[in-house]
Structures are given as structure tokens and as C-alpha cells.
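A protein chain is absent from this complex, but the other protein chains hold their places.
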Amino acid sequence: MQTKLWIIIATVVLLAVAVPAAAHHSFAAEFDADRPITVKGTVTKMDWVNPHSWIYVDVKDQSGKVVNWRFEMGPPNALLRMGWRKDSIPAGTPVEIQGYRAKTGEPVANAKQVKLPDGRELFSGGSAPTLPGAPESKQ
Amino acid sequence: MALGFVLGTFLLAIPVWAQGPARAIPRTPDGKPDLNGVWQVLNAAAWDLEDHNASLRMPAGQSVVESGEIPYRPAALAKKKENFQRREASDPVEAACYMPGVPRATYMPFPFEIIQNPKLITMSYEFGHARRSIFTDGTPHPDGFPDFWMGDSRGRWEGDTLVVDVTNLDERTWLDHAGNHHSDALHVLERYTLTDPDHILYEATLEDPKVFTRPWKISMPLYRRLEKNVKILEYECVQYIQEQKYGNAKPVVGAKP
Partner (left out) sequence: MKRTLLHIAVATILAAATLPPVQAQDQTPPKWSPPRTADGHPDMQGMWARRGTQMAEANAPKSPLSEFGTTGQPYPTVFNTGVSTPQAAAALANRPSGIIEPGNRVLPWRPEADAARREFLSHMIPPASLKYVEASARCVPPGLLGGDDRHPYQIIQRPGSFVLMYEYNHVTRVIHTDGRPHLGPNIRLYMGDSIGRWEGDTLVVDTTNFNDKTSFSQTIPFHSEVLHTVERFTMVDPNIIDYQLTIEDPKLFTAPIRIAGTFAAAAKGSELMEFACAEGSQTLPNIFGFGLFPEQ
């Protein structure tokens, strides 16, 4: 199992390089690369929708006010194939997210990196937690 | 005499429109009824599953619900009436061209193609090129998957009937344009029976204890599209509705003329 996992990860890295991350979406029209943001907060929910899943996070600002931010991530199909499941990130999970703010100025951003408390990352590099019923990636 | 009784009972179970001179149904190499082809309904269920009168651009229709009416819980019936009032703006199919879900995709007034393979039966709908995979490889619904607009479908053959178990249906789909609705607990069991080479008897049982007081069933014929060289064309609803709603819109953030 360990060996297989490393082969899969190696494959994954190979392909992430080979396929330009271009095809899919007008990031530049919606989000502002000159306005990066890093937040720490707790997950309130996850939307498993295509073409982009969303993660909602309660973030406390300096005044102590809580604002619910919405972060756009990759498609759920990729997460599901990596073994993530609907209940992998329950409400209340603390997260740290880096991303780019929406041009509209709303508490919306595109997530570049979503880090869980144990250091694992969603989408880029982190393996899924082992859950009962998580499929073995079959060769 | 016993045989006559059995035969009589058997004939009663087949709809009258299928009781013609017997024509053998086509079969695939693995012996299953061959459902391959382009199919379409000929009824008004897409507008309203229950008995309804005509209005401008909507035909009248007789209920396809076997008991006549959909057995709603009282609160759910109130919600249906609310949906009906605001259907032009709120029907996910008509207002936003979202995929119709199951079973609504079957009775949209557009053809669909059945692509059959021993381990997978694919339904390819002309409406919005919606599609779903019906896995007939013995696999169960996966654990922990999110909901999908077209659900998760697992099929098996019971004699010559394809039985499809559909779960994981997104609660936002409506069952028709009249506002008939369901919750995330909806479970649909479909049956496809090729009664002769050009007709499928389509039946679907809907079960949703949050919304209905009991399971209920719809049934209707599917008619084979017999035109020479018929094929699925395109109805790119999403593109049309975007043009209608956003065609004259300006971006909110610093548009360059």
C-alpha cells in the first residue's frame, strides 16, 4: 500500500507538470492576483460542486467580528479520486488558507493552498485521510 | 385451463399498446435486451406530472402518477404550491438550464440515447447534453460521495427488465416545471422493459420520507425514434440562457470598452 501510494503520488506530480493548468477558468477575470490573502479560521461547510468546490470559513477580524469567507477550490472529482469524502473536513475543523481576493471586494477568494491542522493540504500534495470505504487507488 | 389463467394474468401485466403480434426484441451478445438507440416520450409530464389543463405554450396532460396524485406531506404540499407560483423564476431547468435530474431527464421533450455495454449503460440526453452513467458491474453506491445533479445510478437485470437504483440526487432539482420537488433523501428505482423492438415501458418509483407520505410511482412508454440516420443533436440551453440574461450586461469591475 505504501509503495503504491508513492507511485500514485509520483504519477500525480508528473502529470501536474505535464498538463498546463490553463484550460479551465477565468481566474484573471474574477480574482485579483495583486490582492493575496491568508486567513485562519474554522470550517463552517464545504460545497462539493463542479466545476469548483467551495469551502466556507469563519474568520475573526481584528475587531473580533466574525466574517464568513468563501474560498473556491478545484473540482470535487479530483478530491474524490484522491480518497477525500464528504465528511473528511467536518464543520469546526481549523484551516489556514492562502488565496487571491475576488475583484468584487466581497469575502470571496480563490484558494491557492488549504492547510489542515496536521499539515496536510487539500489538492496539492496532501494525501487523503484513511477512512473506512476509501477506495484503494488501483493500478 | 391453469395455463390460460397464467397467460391471461401475464397479458394483463403488459400494457395494451404492447400487446400486438409478437415481435422478438433485439438482444445484445450477452443475451440482454438491446436498449441501444434514440428514445423519447410523447406526453406532457415535463410540464406537470399530474392531470393539468393547457395554457399558452403548455399542452394539457393526463397524470403519469399511478395513483393520480403525488402523496405529499402537508408542509411539502405547501412548498409545492409556492414553487408553482414562482416557477418561471425558480425552476432550475427553465430559469437556469440546470441538468434536470432523475426522473425528469427521461420525460423532457427532447430525445436521449441509450448506449449499452455489459458493464455500463450510459444515458445521453439531448437537453443540455446531460448524461449519466448507470453502472451494471455489480458495484454499490460509493460511501461518502456528495450529491450529483444526475445522481448515482447502479443497475442490474431482473429477467428482461433493467432495474436502476438512483441515490445521491441533488435536492435542488424539481420533478417537473409545476414545482413538484423532493429532498436530499430521494431514492428512485427505475425499470426499463423493452416490450417490443420500438417501445420501452418506463416505470419509476420515488421514495422520500421527508417529503412524501409513501413511495409513489410513475409510468410511461418510451418511443424509439425511427427516422433514418437519427442522432442526438444539441440543445445548449446554458449558452442560450446566458445570452438572454448576461448578453447586455457590463462587468461590475472596471470593464475596458
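Details
Think of it as A and B in the order they're written, each chain with its own count starting at 1.
Following the convention adopted for this analysis, a residue touches a chain if its C-beta (ideal position, glycine included) is under 8 Å from a C-beta of that chain, and two chains touch if they have at least 3 such contacts.
Fair warning: this is a prediction, and the values are worked out from it, not measured in the lab.
Annotation: of B:Met58, B:Leu77 or B:Ala95, B:Ala95 touches the absent chain (contact as defined above). On the side of chain B, touch with the chain left out of the figure occurs at residues 29, 36, 86, 89-90, 95-99, 113, 115-117, 120, 122, 124, 129-133, 135, 148-150, 229, 231-234, 236, 238-239, 241-243, 245-257. Even with one chain removed from view, chain A keeps its contact list with that chain: residues 7-8, 11-16, 18-30, 33, 47, 49-52, 54, 72-75, 77-78, 80-82, 102-104, 108, 110-112, 123-124, 135-139.
Going forward, only the chains that are shown with their structure count from here on.
Looking at the complex, you find that chain A touches chain B at residues 29, 48-49, 76, 80, 85-88, 103-104, 131-135.
Taken together, the chain B residues at the contact with chain A in this complex read 142-147, 251-254.
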